[in-house]
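Complex shown without one protein chain; remaining protein chains in place.
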Amino acid sequence: MTPKEVLATMLEKDEFTKWLGLKIDKIESGYCSLHFKVKKEMLNGFHSIHGGVIFSASDSALAFAANSHGSIAVALDVSITFTKPAKEGDVLYVEAKENHLGNKTALYDIQTKDSEGNLIALFKGTVYRTGKEIVKNQI
Amino acid sequence: MTPKEVLATMLEKDEFTKWLGLKIDKIESGYCSLHFKVKKEMLNGFHSIHGGVIFSASDSALAFAANSHGSIAVALDVSITFTKPAKEGDVLYVEAKENHLGNKTALYDIQTKDSEGNLIALFKGTVYRTGKEIVKNQI
Amino acid sequence: MTPKEVLATMLEKDEFTKWLGLKIDKIESGYCSLHFKVKKEMLNGFHSIHGGVIFSASDSALAFAANSHGSIAVALDVSITFTKPAKEGDVLYVEAKENHLGNKTALYDIQTKDSEGNLIALFKGTVYRTGKEIVKNQI
Partner (left out) sequence: MTPKEVLATMLEKDEFTKWLGLKIDKIESGYCSLHFKVKKEMLNGFHSIHGGVIFSASDSALAFAANSHGSIAVALDVSITFTKPAKEGDVLYVEAKENHLGNKTALYDIQTKDSEGNLIALFKGTVYRTGKEIVKNQI
């Protein structure tokens, strides 16, 4: 399967990515960029975007990049640093790049920026590569 | 304000916590426990709970514990390790404990477990304490 | 091999642990506690213990706890939070506990405290379990 076919298979049943309203801009082997708009349901009690939403969009980008090689990869460890809040209506751009592709694990760097290019959060994620092939009818 | 009053003030406008369906079990100074049920909209493309949802529930527990002292605290750095997947219908229990309370920063440990006590994820979060008092009418 | 035999085998050639002057207090399956004294060579330019020394002692405790099961485990991802500085002459106590033991990975929590019980650093480490048995003559 190509990275685009894997993505299509994954997106078909990914209910949370649908809820988040993620729009995929580019998918390649080991790479994914996407964007989304901050909506009211994504705010915390201080009128800022909930940190969990930024994490979730980054985690989706990680999943799409890490699974693009055609075998199932699951997030193991993630570290995220929040540098700037975002508000309702902001459009956020998320980009996942592969830093290392090993046999059993792989490492990704995911940056979230606002429309002016300010860094909102930096996400570093390690995945465990299960070795199981992604098959369209099985997931 | 007491920890309970702070929580009530935060929850009033926390749209994402509402969407997640988080039920607060206990709130004290530097402590919060809560639970929620995994619903269909929380699943990823592999029929498991999206890692972002586990992070989000943990991040909410962190926020409630860290703000319980009455001054605004914002998440700075978080590290999360995923140890076991969860499925639709599972009830997950999240517990946030304070490991260190400094003048400018504080450190929390948040565990997510399933109903049988299995560890689902371990979250370690550092917050920056802004020193701004939480006031009911201002947020 | 028992946890004590594994430890003895590992310590025999562990030059850096020797340099650090780590004294093992207790070793059990999935557990290790040790202590050491902060010496002049461990200081940074601000007369405090170098963060790398605290990390190193924690990382050694992680290695002893994670390898105690008799198969080789290597550190994959670590997150450390520094909460309080330490000075020359301080004795630091490091305790590694197993939070999760999976087939391929395991998760440990390592706390470093001073002699008054103040938290100096909190270390969360994930190891990859290679499945290779530790044999006395091979390492």
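Letters A, B and C mark the chains in the order given here, with residues in each chain numbered from 1 onward.
Keep in mind that, in the parts below, a residue touches a chain if its C-beta (ideal position, glycine included) is under 8 Å from a C-beta of that chain, and two chains touch if they have at least 3 such contacts.
Because the structure is a prediction, the values reported are computed rather than measured.
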* **Among A:H35, A:H50, A:H69 or A:K124, the residue in touch with the chain that has been omitted** => A:K124
* Structure fact -> Omitted-chain footprint on subunit C covers residues 9-20, 40-47, 50-53, 55-57, 59-60, 63, 72, 74-82, 85, 139
* Tell me, which residues in subunit A touch the chain that this view leaves out? -> 77, 79, 81, 83, 99-100, 102, 105, 107, 109, 119, 122, 124, 126
* Asked: Touching the missing chain, which residues of subunit B?
  -> 76-77, 79, 104-105, 126, 128
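What we mean here is this: only the chains that are shown with their structure count from here on.
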* To do: Name the chain whose C-alpha centroid is most distant from the C-alpha centroid of subunit C.
  => A
* Asked: With chain centres defined as C-alpha means, what is the inter-centre distance between subunit A and subunit C in Å?
  -> 33
* Structure fact -> For subunit C, residue numbers touching 2 or more other chains are 77, 79, 105, 126
